[in-house]
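Accompanying notes for the structure given below.
Removed from the display is one protein chain of the complex; every other protein chain stays in position.
Up next, chain A:
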Amino acid sequence: MEKMSRVTTALSGSALTGRTMHCHLDAPANAISVCRDAAQVVVAGRSIFKIYAIEEERFVEKLNLRVGRKPSLNLSCADVVWHQMDESLLATAATNGVVVTWNLGRPSRNKQDQLFTEHKRTVNKVCFHPTEAHVLLSGSQDGFMKCFDLRRKDSVSTFSGQSESVRDVQFSIRDYFTFASTFENGNVQLWDIRRPDRCERMFTAHNGPVFCCDWHPEDRGWLATGGRDKMVKVWDMTTHRAKEVHCVQTIASVARVKWRPECRHHLATCSMMVDHNIYVWDVRRPFVPAAMFEEHRDVTTGIAWRHPHDPSFLLSGSKDSTLCQHLFRDASQPVERANPEGLCYGLFGDLAFAAKESLVAVESGRKPYTGDRRHPIFFKKKVDPAAPFAGLASSALSVFEMEPGSGSMSWFVDTAERYALAGRPLAELCDHNAKVARELGRNQVAQTWTMLRIIYCSPGLVPGTNLSHSVGKGSSCGLPLMNSFNLKDVAPGLGSETRLDRSKGDTRSDTVLLDSSATLITNEDNEETEGSDVPADYLLCDVEGEDDELYLLDPEHTHSEEPEYVLPQEAFPLRHEIVDTPPGPEHLQDKADSPHVSGSEADAASLVPVDSSFSLISVSHALYDSRLPPDFFSALVCDMLRFYAEQGDVQMAVSVLVVLGERVRKDIDEQTQEHWYTSYIDLLQRFCLWNVSNQVVKLSTSRAISCLNQASTTLHVNCSHCKRPMSSRGWVCDRCHRCASMCAVCHHVVKGLFVWCQGCSHGGHLQHIMKWLEGSSHCPAGCGHLCEYS
């Protein structure tokens, strides 16, 4: 508010008005500058030099300063500046090295005042002293800066940057005698106008040319520089050594930089190449521009804030031959379009999730969901890093940590290592794998293996234990069966609201039976959506409203009676009885398929009861009618595989696929198989189980997979003399023309397998060395080393 009042005083009572508008120029602009009264702007370019009045609705051409019949190079402007004290005084820098001053007060048509032709090369920049009426500074490609007194014919003093071209010169706004200059080699120099012999201070600001700099209008020591290295840096010059206080990374080289009036941390930039937009940055937030103006169709070459105390009007000139006035409120704000959601897995399986706060608020009506198997859940809200931008974009961050051990995948590693996939009869493989699974406490999987054995091997061989096991399993089936009937009765009433009920959690307490089935459903649900952020989403809404806290969420169903809680896998055997069910009527079978295929939650929820209802029939059949041809079961087995795959246990799916081989392969489409294989191989490789992964690749029947082993089989060798890679042939170096590997026995070049002793590094043809070492224990090269070959 205080600032606002200051603005009005500065504007002497009349606030600036206007709108976003543009006008067409006849030629590309190179630079623009605004008059002190904020009502006129001068545009200069190679073939344009005009003054426009800024009116409410449009720009009006006021004066064309390019007079004379013949175009002169003196008028080909690289830069233009309007004196901030004297409204009638302008200066231009010409590409041919001339500095021209213009006096609008001259009565004649030609307003040209003075001509300084002291620079040998293009003048890149001119700058008037902010308070002194007659002092003009110029910086040129020839590496010199010159200070002119407009009352005299030639320069007062010359400053040599001792380097290549000067790209920008700027008088300090606060320190009367100081000016900064930037150079093509990346340096910034600070000069005292009274001491032309040497600069006060010099430091390297950028990698490559520094195209521009700008002193902060209020902060005495702050200098912003922009360079070809796509950076804008803000330097604090008050300290002994220039200190970089802020750094903004843009997407293209920075051609101009201008601090925004009345906004301490804002600055506007435009680029010289590729990028046509003008950005306004908050230097404290260096990654997302605060505002963006996208009007121009070609690179913006000049920007200027219309009034030194008004932050809302920005003028710009461009190579596309337009002059624009941008209103800050019309700017597009990239922050709004930013996507403040993020999801990331930590090294140890932790999950971090950030979402827009508003998004979280919308979903806060949802009830807690705690079916997740990862029991302890930490949730915290991060302190907003963008405090000054509150409301623009802030997101809540949640972190879910794994319980130590719960995320352990040791069972996966063990299983992968111990499973037998080939090389033995099917029955043995199944038994072996079942045993492995059982030892690892994965009874369900063990069960499956046993069943596979029953299905595909002759029934007489089924050992008693296995039988009893499945019988036991069968009896346990009674429970879910009843369950499902129960549910079935309710189902029509629940209809599509199954999911809703589940999440509400109060229906859960109705009956124990219903509860357990509900848990089953939710568990499945969770499995199916694993990897997507839906569970995380639920978790987020759990704890809405309790910010800034890091706390432990107790999983809601801490009913001690529930076995599912202790061993979550226990929930699944219910499903697994299905495996050995003979198929029911065809249409029902189809239905049972659908949840796996579609994966839709609602389907799964409503169909589970249907499945289990058939498990009753199934058990009895499996035990007494196992002489059905194995083909009979293949559809079911495929189902089972899909089920496992969807559960995330792709290991099981692939292992069974490999073990059963031809028996089931034809029933699953190639693409699915390939998908399983690739995911399993990927997993194996993540756990560094290279051998297993290779075995799987080898055993796979899918072409796309087995060719994985054929890729990148090249072994690159370096020459032993010059240490360069040998590009064409593996045995002779193109550079030093020597053969890299000689056989110590036959003294010929080894082109194939080369063995060498790690002790003395002599070696040769595999055959030769083997033969040699049979007869002698010394190195064939005669070095005296006792080589060993094993």
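One rule holds for everything that comes next: a contact is a pair of C-beta atoms (placed from the backbone, for glycine too) under 8 Å apart; a residue touches a chain by one contact, two chains touch by 3 or more; residues count from 1.
In this text, contacts and distances are computed from a predicted model.
K.L.:
Between "Sestrin 3", "Vacuolar ATPase assembly protein VMA22", "Large ribosomal subunit protein eL6" or "Potassium voltage-gated channel subfamily D member 3", which matches the UniProt record of the unshown chain?
P.N.:
The record for the missing subunit names the protein "Sestrin 3".
K.L.:
Touching the left-out chain: which of A:Thr117, A:Thr204 or A:Thr238?
P.N.:
A:Thr117
K.L.:
Among A:Cys739, A:Cys757 or A:Cys787, which residue is in contact with the omitted chain in the full complex?
P.N.:
Of these options, the touching residue for the absent chain is A:Cys739.
K.L.:
Which residue among A:Val43, A:Leu65 or A:Ala78 touches the omitted chain?
P.N.:
Looking across A:Val43, A:Leu65 or A:Ala78, the contact with the absent chain belongs to A:Ala78.
K.L.:
Of the residues A:Leu351, A:Val750 or A:Cys779, I need the one that contacts the missing chain.
P.N.:
Candidates A:Leu351, A:Val750 or A:Cys779; residue touching the omitted chain: A:Val750.
K.L.:
Of the residues listed, A:Ala38, A:Leu223 or A:Met272, which one is in contact with the missing chain?
P.N.:
Candidates A:Ala38, A:Leu223 or A:Met272; residue touching the omitted chain: A:Met272.
K.L.:
So which bits of chain A touch the chain we can't see?
P.N.:
Answer for chain A: residues 46, 70-74, 76, 78, 94-97, 117, 119-122, 141, 184, 208-209, 211, 228, 252-253, 272-274, 276, 297-299, 722, 724, 727-729, 732-739, 742-743, 746-752, 765 touch the chain left out.
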